[in-house]
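Okay, handing you the structure first.
Complex shown without one protein chain; remaining protein chains in place.
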Amino acid sequence: MAVVAIDGLGKRYPGSSEPAVEDFTLTIGDGEFMVLLGPSGCGKSSVLRMIAGLEPITTGTIAIDGRVVNQVPAKERDIAMVFQSYALYPHMDVFNNLAFGLRRRSVPAAEIDRRVRQAADKLGLTPYLRRKPHALSGGQRQRVALGRAIVREPKVFLFDEPLSNLDAALRVSTRNELIRQQHEIGITTIYVTHDQVEAMTMGHRICIMDKGEVVQIGAPLEVYRSPANTFVARFLGNPPMNLVPIELGQSSGRLGNVDIPLRSWSPRALGHARTVLLGIRPEDLYETPPRPGDDLVPIAMQVSAVEPLGAETLLVLTLDDGTTDIIARVGRDTRLRIGERATVLLDTTAVHLFDPTTTRVIPRDLP
Amino acid sequence: MWRRTPLLLFVLLYTVVSGGPFIWVAVMSVRTTPEIFASPYALPSRFHWEKFVQAWAHSNYSTYFWNSIIVVSTAVVLITIFGAMAAHCLARYRFRGNRPIRFLILSGMILPPQLLILSLFQILLDYHLYNTLTGLILVYVAGHLAMTVYILEGFFAQIPQDLFDAARMDGYGDFEIFWRITLPVGAPALFTTVTLNFIVLWNEFLYAVVLLTEDDKRTLPLGIMHFMGSHQLDVGMVATGLMIAITPVIVLYALFSDTMIRGMTAGAVR
Partner (left out) sequence: MLQGIGSRGRREIDARRAAPATLTLFLAPALLLYAGFTIYPVIRTFYNSVQTIGPQGQQHFVGFANFSALLQTDFVFWKAVGNTALFTIVATIADVFGGLLLALVLFARAPLAPLLRIVWFTPVLMSYVVVGIIWVWIYDYDWGLANQVLRAIGLGAFEQSWLGDPHTALWSVMATHVWKWLGFNMIIFLAALYALPGEVLGAAELDNCGWAAKLVYIIIPMLRPTVVNLLVLSFIGKMMVFDLIWIMTGGGPLWSTETVSTYVYKRAFDWNTFDLGYPSAVAVLWFIIILAFIVLMTRLLRQHDRLEF
């Protein structure tokens, strides 16, 4: 049970001109499940390794329960980590893999035995206690790695992309298993991933990183609904948010030959900008009106691809300028075909605006 | 089928050429010298097993054998432990001096023994280690560290760093990690270097002949040479002596041929 407070954390590797992590500040509450999300090379793993005590800290501090641990070696931080490669000890059977971390901490043998068997039972590993890792399936190995962290009963759990070596089906079930375990045990958890689905489904909060810096912190749906910049807008959501440059008029923007009313933004908020990026989630485009109202604007476009996914269908639509593609997520029973002309309805209350130079969101300021 | 006849002939011929001499010695080892001179390539008419007892008892063979066992096993144990420690350190840690130290140790692989042997003779005299098994053991250990470190370092460097990070998070220190992770995980490479060093040292001749002169200090290769010298004309007896020397190697080879082949060729593959 612990609060992890990270303040102004920075990491610079020798011989590298760019810092790997810069001014990273984040407080993870007691029992919270925090996901660090970002593309590879964004510095999320460096942050995790600094928390773990495997990497020295260049600037800033990390505190666990108010105690700064910058100079505390890994073995004294009382943190357990699940590695992407699982890092199971290949020469030990499952029992000893689970017990290894306890032996060093002078836990009595009977207590080790009890805790290992309890964890194995919880994770369905009891039949495999005497097997070596090479005789286990990928999913079983993953559970041993998790079990090794659980038996330690540490203050903090760290996960470094623990699901990325599993196949798709196993990944979903293990993800749910992990959520359940964390919920039951209630230990503060920091989970690193580049997979936005994992981030959305698992985290109490998500911390999105890009190029070594924090871009946005918030609850999954909050971040999804109001992304702080174009990076977050494109990174969360699949297919990603459409970003289309539009010319600004008086409280409206011009997309092709259609006027998009922008009633939630005052002229002051839009400032002197001439062009902004209009952000449209694919699910905010409709083939048939979902409700009556005057905030749905019809846009006529060319259908250049149809991708039926089963539960829904994705349409790739091309604006009349012939170069801008917009993806729409519509019902599975659409009859549109490639080459046809289609008119889709845009929900103008759901659009986002971004400043094209700073990439930051232009916040709504009117009700 | 006809196309393969030359291939089969070649296979047969080379098998005879490579294995034949050992069969011949094995046959001679149970025949007496007069029998051999009467017909060198005949099969034994009667098996003279008592010659083995004679060779063992009437020469210093048991001494040579035990000297070899002591020298080789002590040296192999020390080479393996010291070599593994150095290899672990070079493979695992980044520190200033890593590359120069690696270069220094590995350059030992190209030093000709003649460059060392002359002054080793003087140095062992200075240290009062000349004509002692201890001196020979130390020389053997120093001389075979380079190849051992080379092989082990290459293997240890491939052990994933995550394993060491995990052990560190599990609360283990540097030496425990070496003992509980590197050594067990690196066991296949350790077997290889143990085999290599065992065979090479069991057969070593040059250092032994220079650094040991007393009869009761001789290792097996020196002993065989000595035995050969004193039984010059007794071919049958020398053949028995040779069989005693090669039997342990043949027995081990029959049991662990793949390990021994991997060991002997470990430095060259990669």
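Letters are used for the chains, namely A and B, taken in the order the chains are written, and counting of residues starts over at 1 for each.
Definition applied: a residue touches a chain if its C-beta (ideal position, glycine included) is under 8 Å from a C-beta of that chain, and two chains touch if they have at least 3 such contacts.
Just so it is clear, the structure is predicted and the values come from calculations on it, not from any experiment.
Engineer: Missing chain touches which shown chains?
Structural biologist: Hidden chain, whole complex, touched shown chains: A, B.
Engineer: From the list B:K51, B:R92 or B:K217, which touches the chain that is not on show?
Structural biologist: Answering carefully, the residue with contact to the hidden chain is B:R92.
Engineer: Which chain A residues touch the hidden chain?
Structural biologist: 49, 53-57, 71-74
Engineer: By the contact criterion defined above, which parts of chain B meet the unshown chain? Give residue numbers in ascending order.
Structural biologist: 7-8, 10-11, 14-15, 17-19, 21-22, 24-25, 37, 40-41, 81-83, 85-86, 88-89, 92-95, 101, 104-105, 108-123, 138-139, 141-143, 145, 149, 161, 164-165, 168, 174-175, 178, 199, 202-206, 210, 220-221, 224-225, 228, 235, 238, 242, 245-246, 249, 253, 257, 260-261, 264-265, 267-270
Note that in this section only the chains that are shown with their structure count from here on.
Engineer: Can you work out the whole-Å distance between the CA centroids of chain A and chain B?
Structural biologist: 57
Engineer: Mind pulling up the chain A residues that touch chain B in the complex?
Structural biologist: Chain A residues touching chain B: 49, 52-54, 74-75, 79-81, 83-87, 89-91, 100-101, 104-105, 148, 152.
Engineer: Sort out for me which residues of chain B touch chain A in the complex.
Structural biologist: Contact set of chain B toward chain A: 160, 162-163, 165-173, 176, 181, 184-185, 187.
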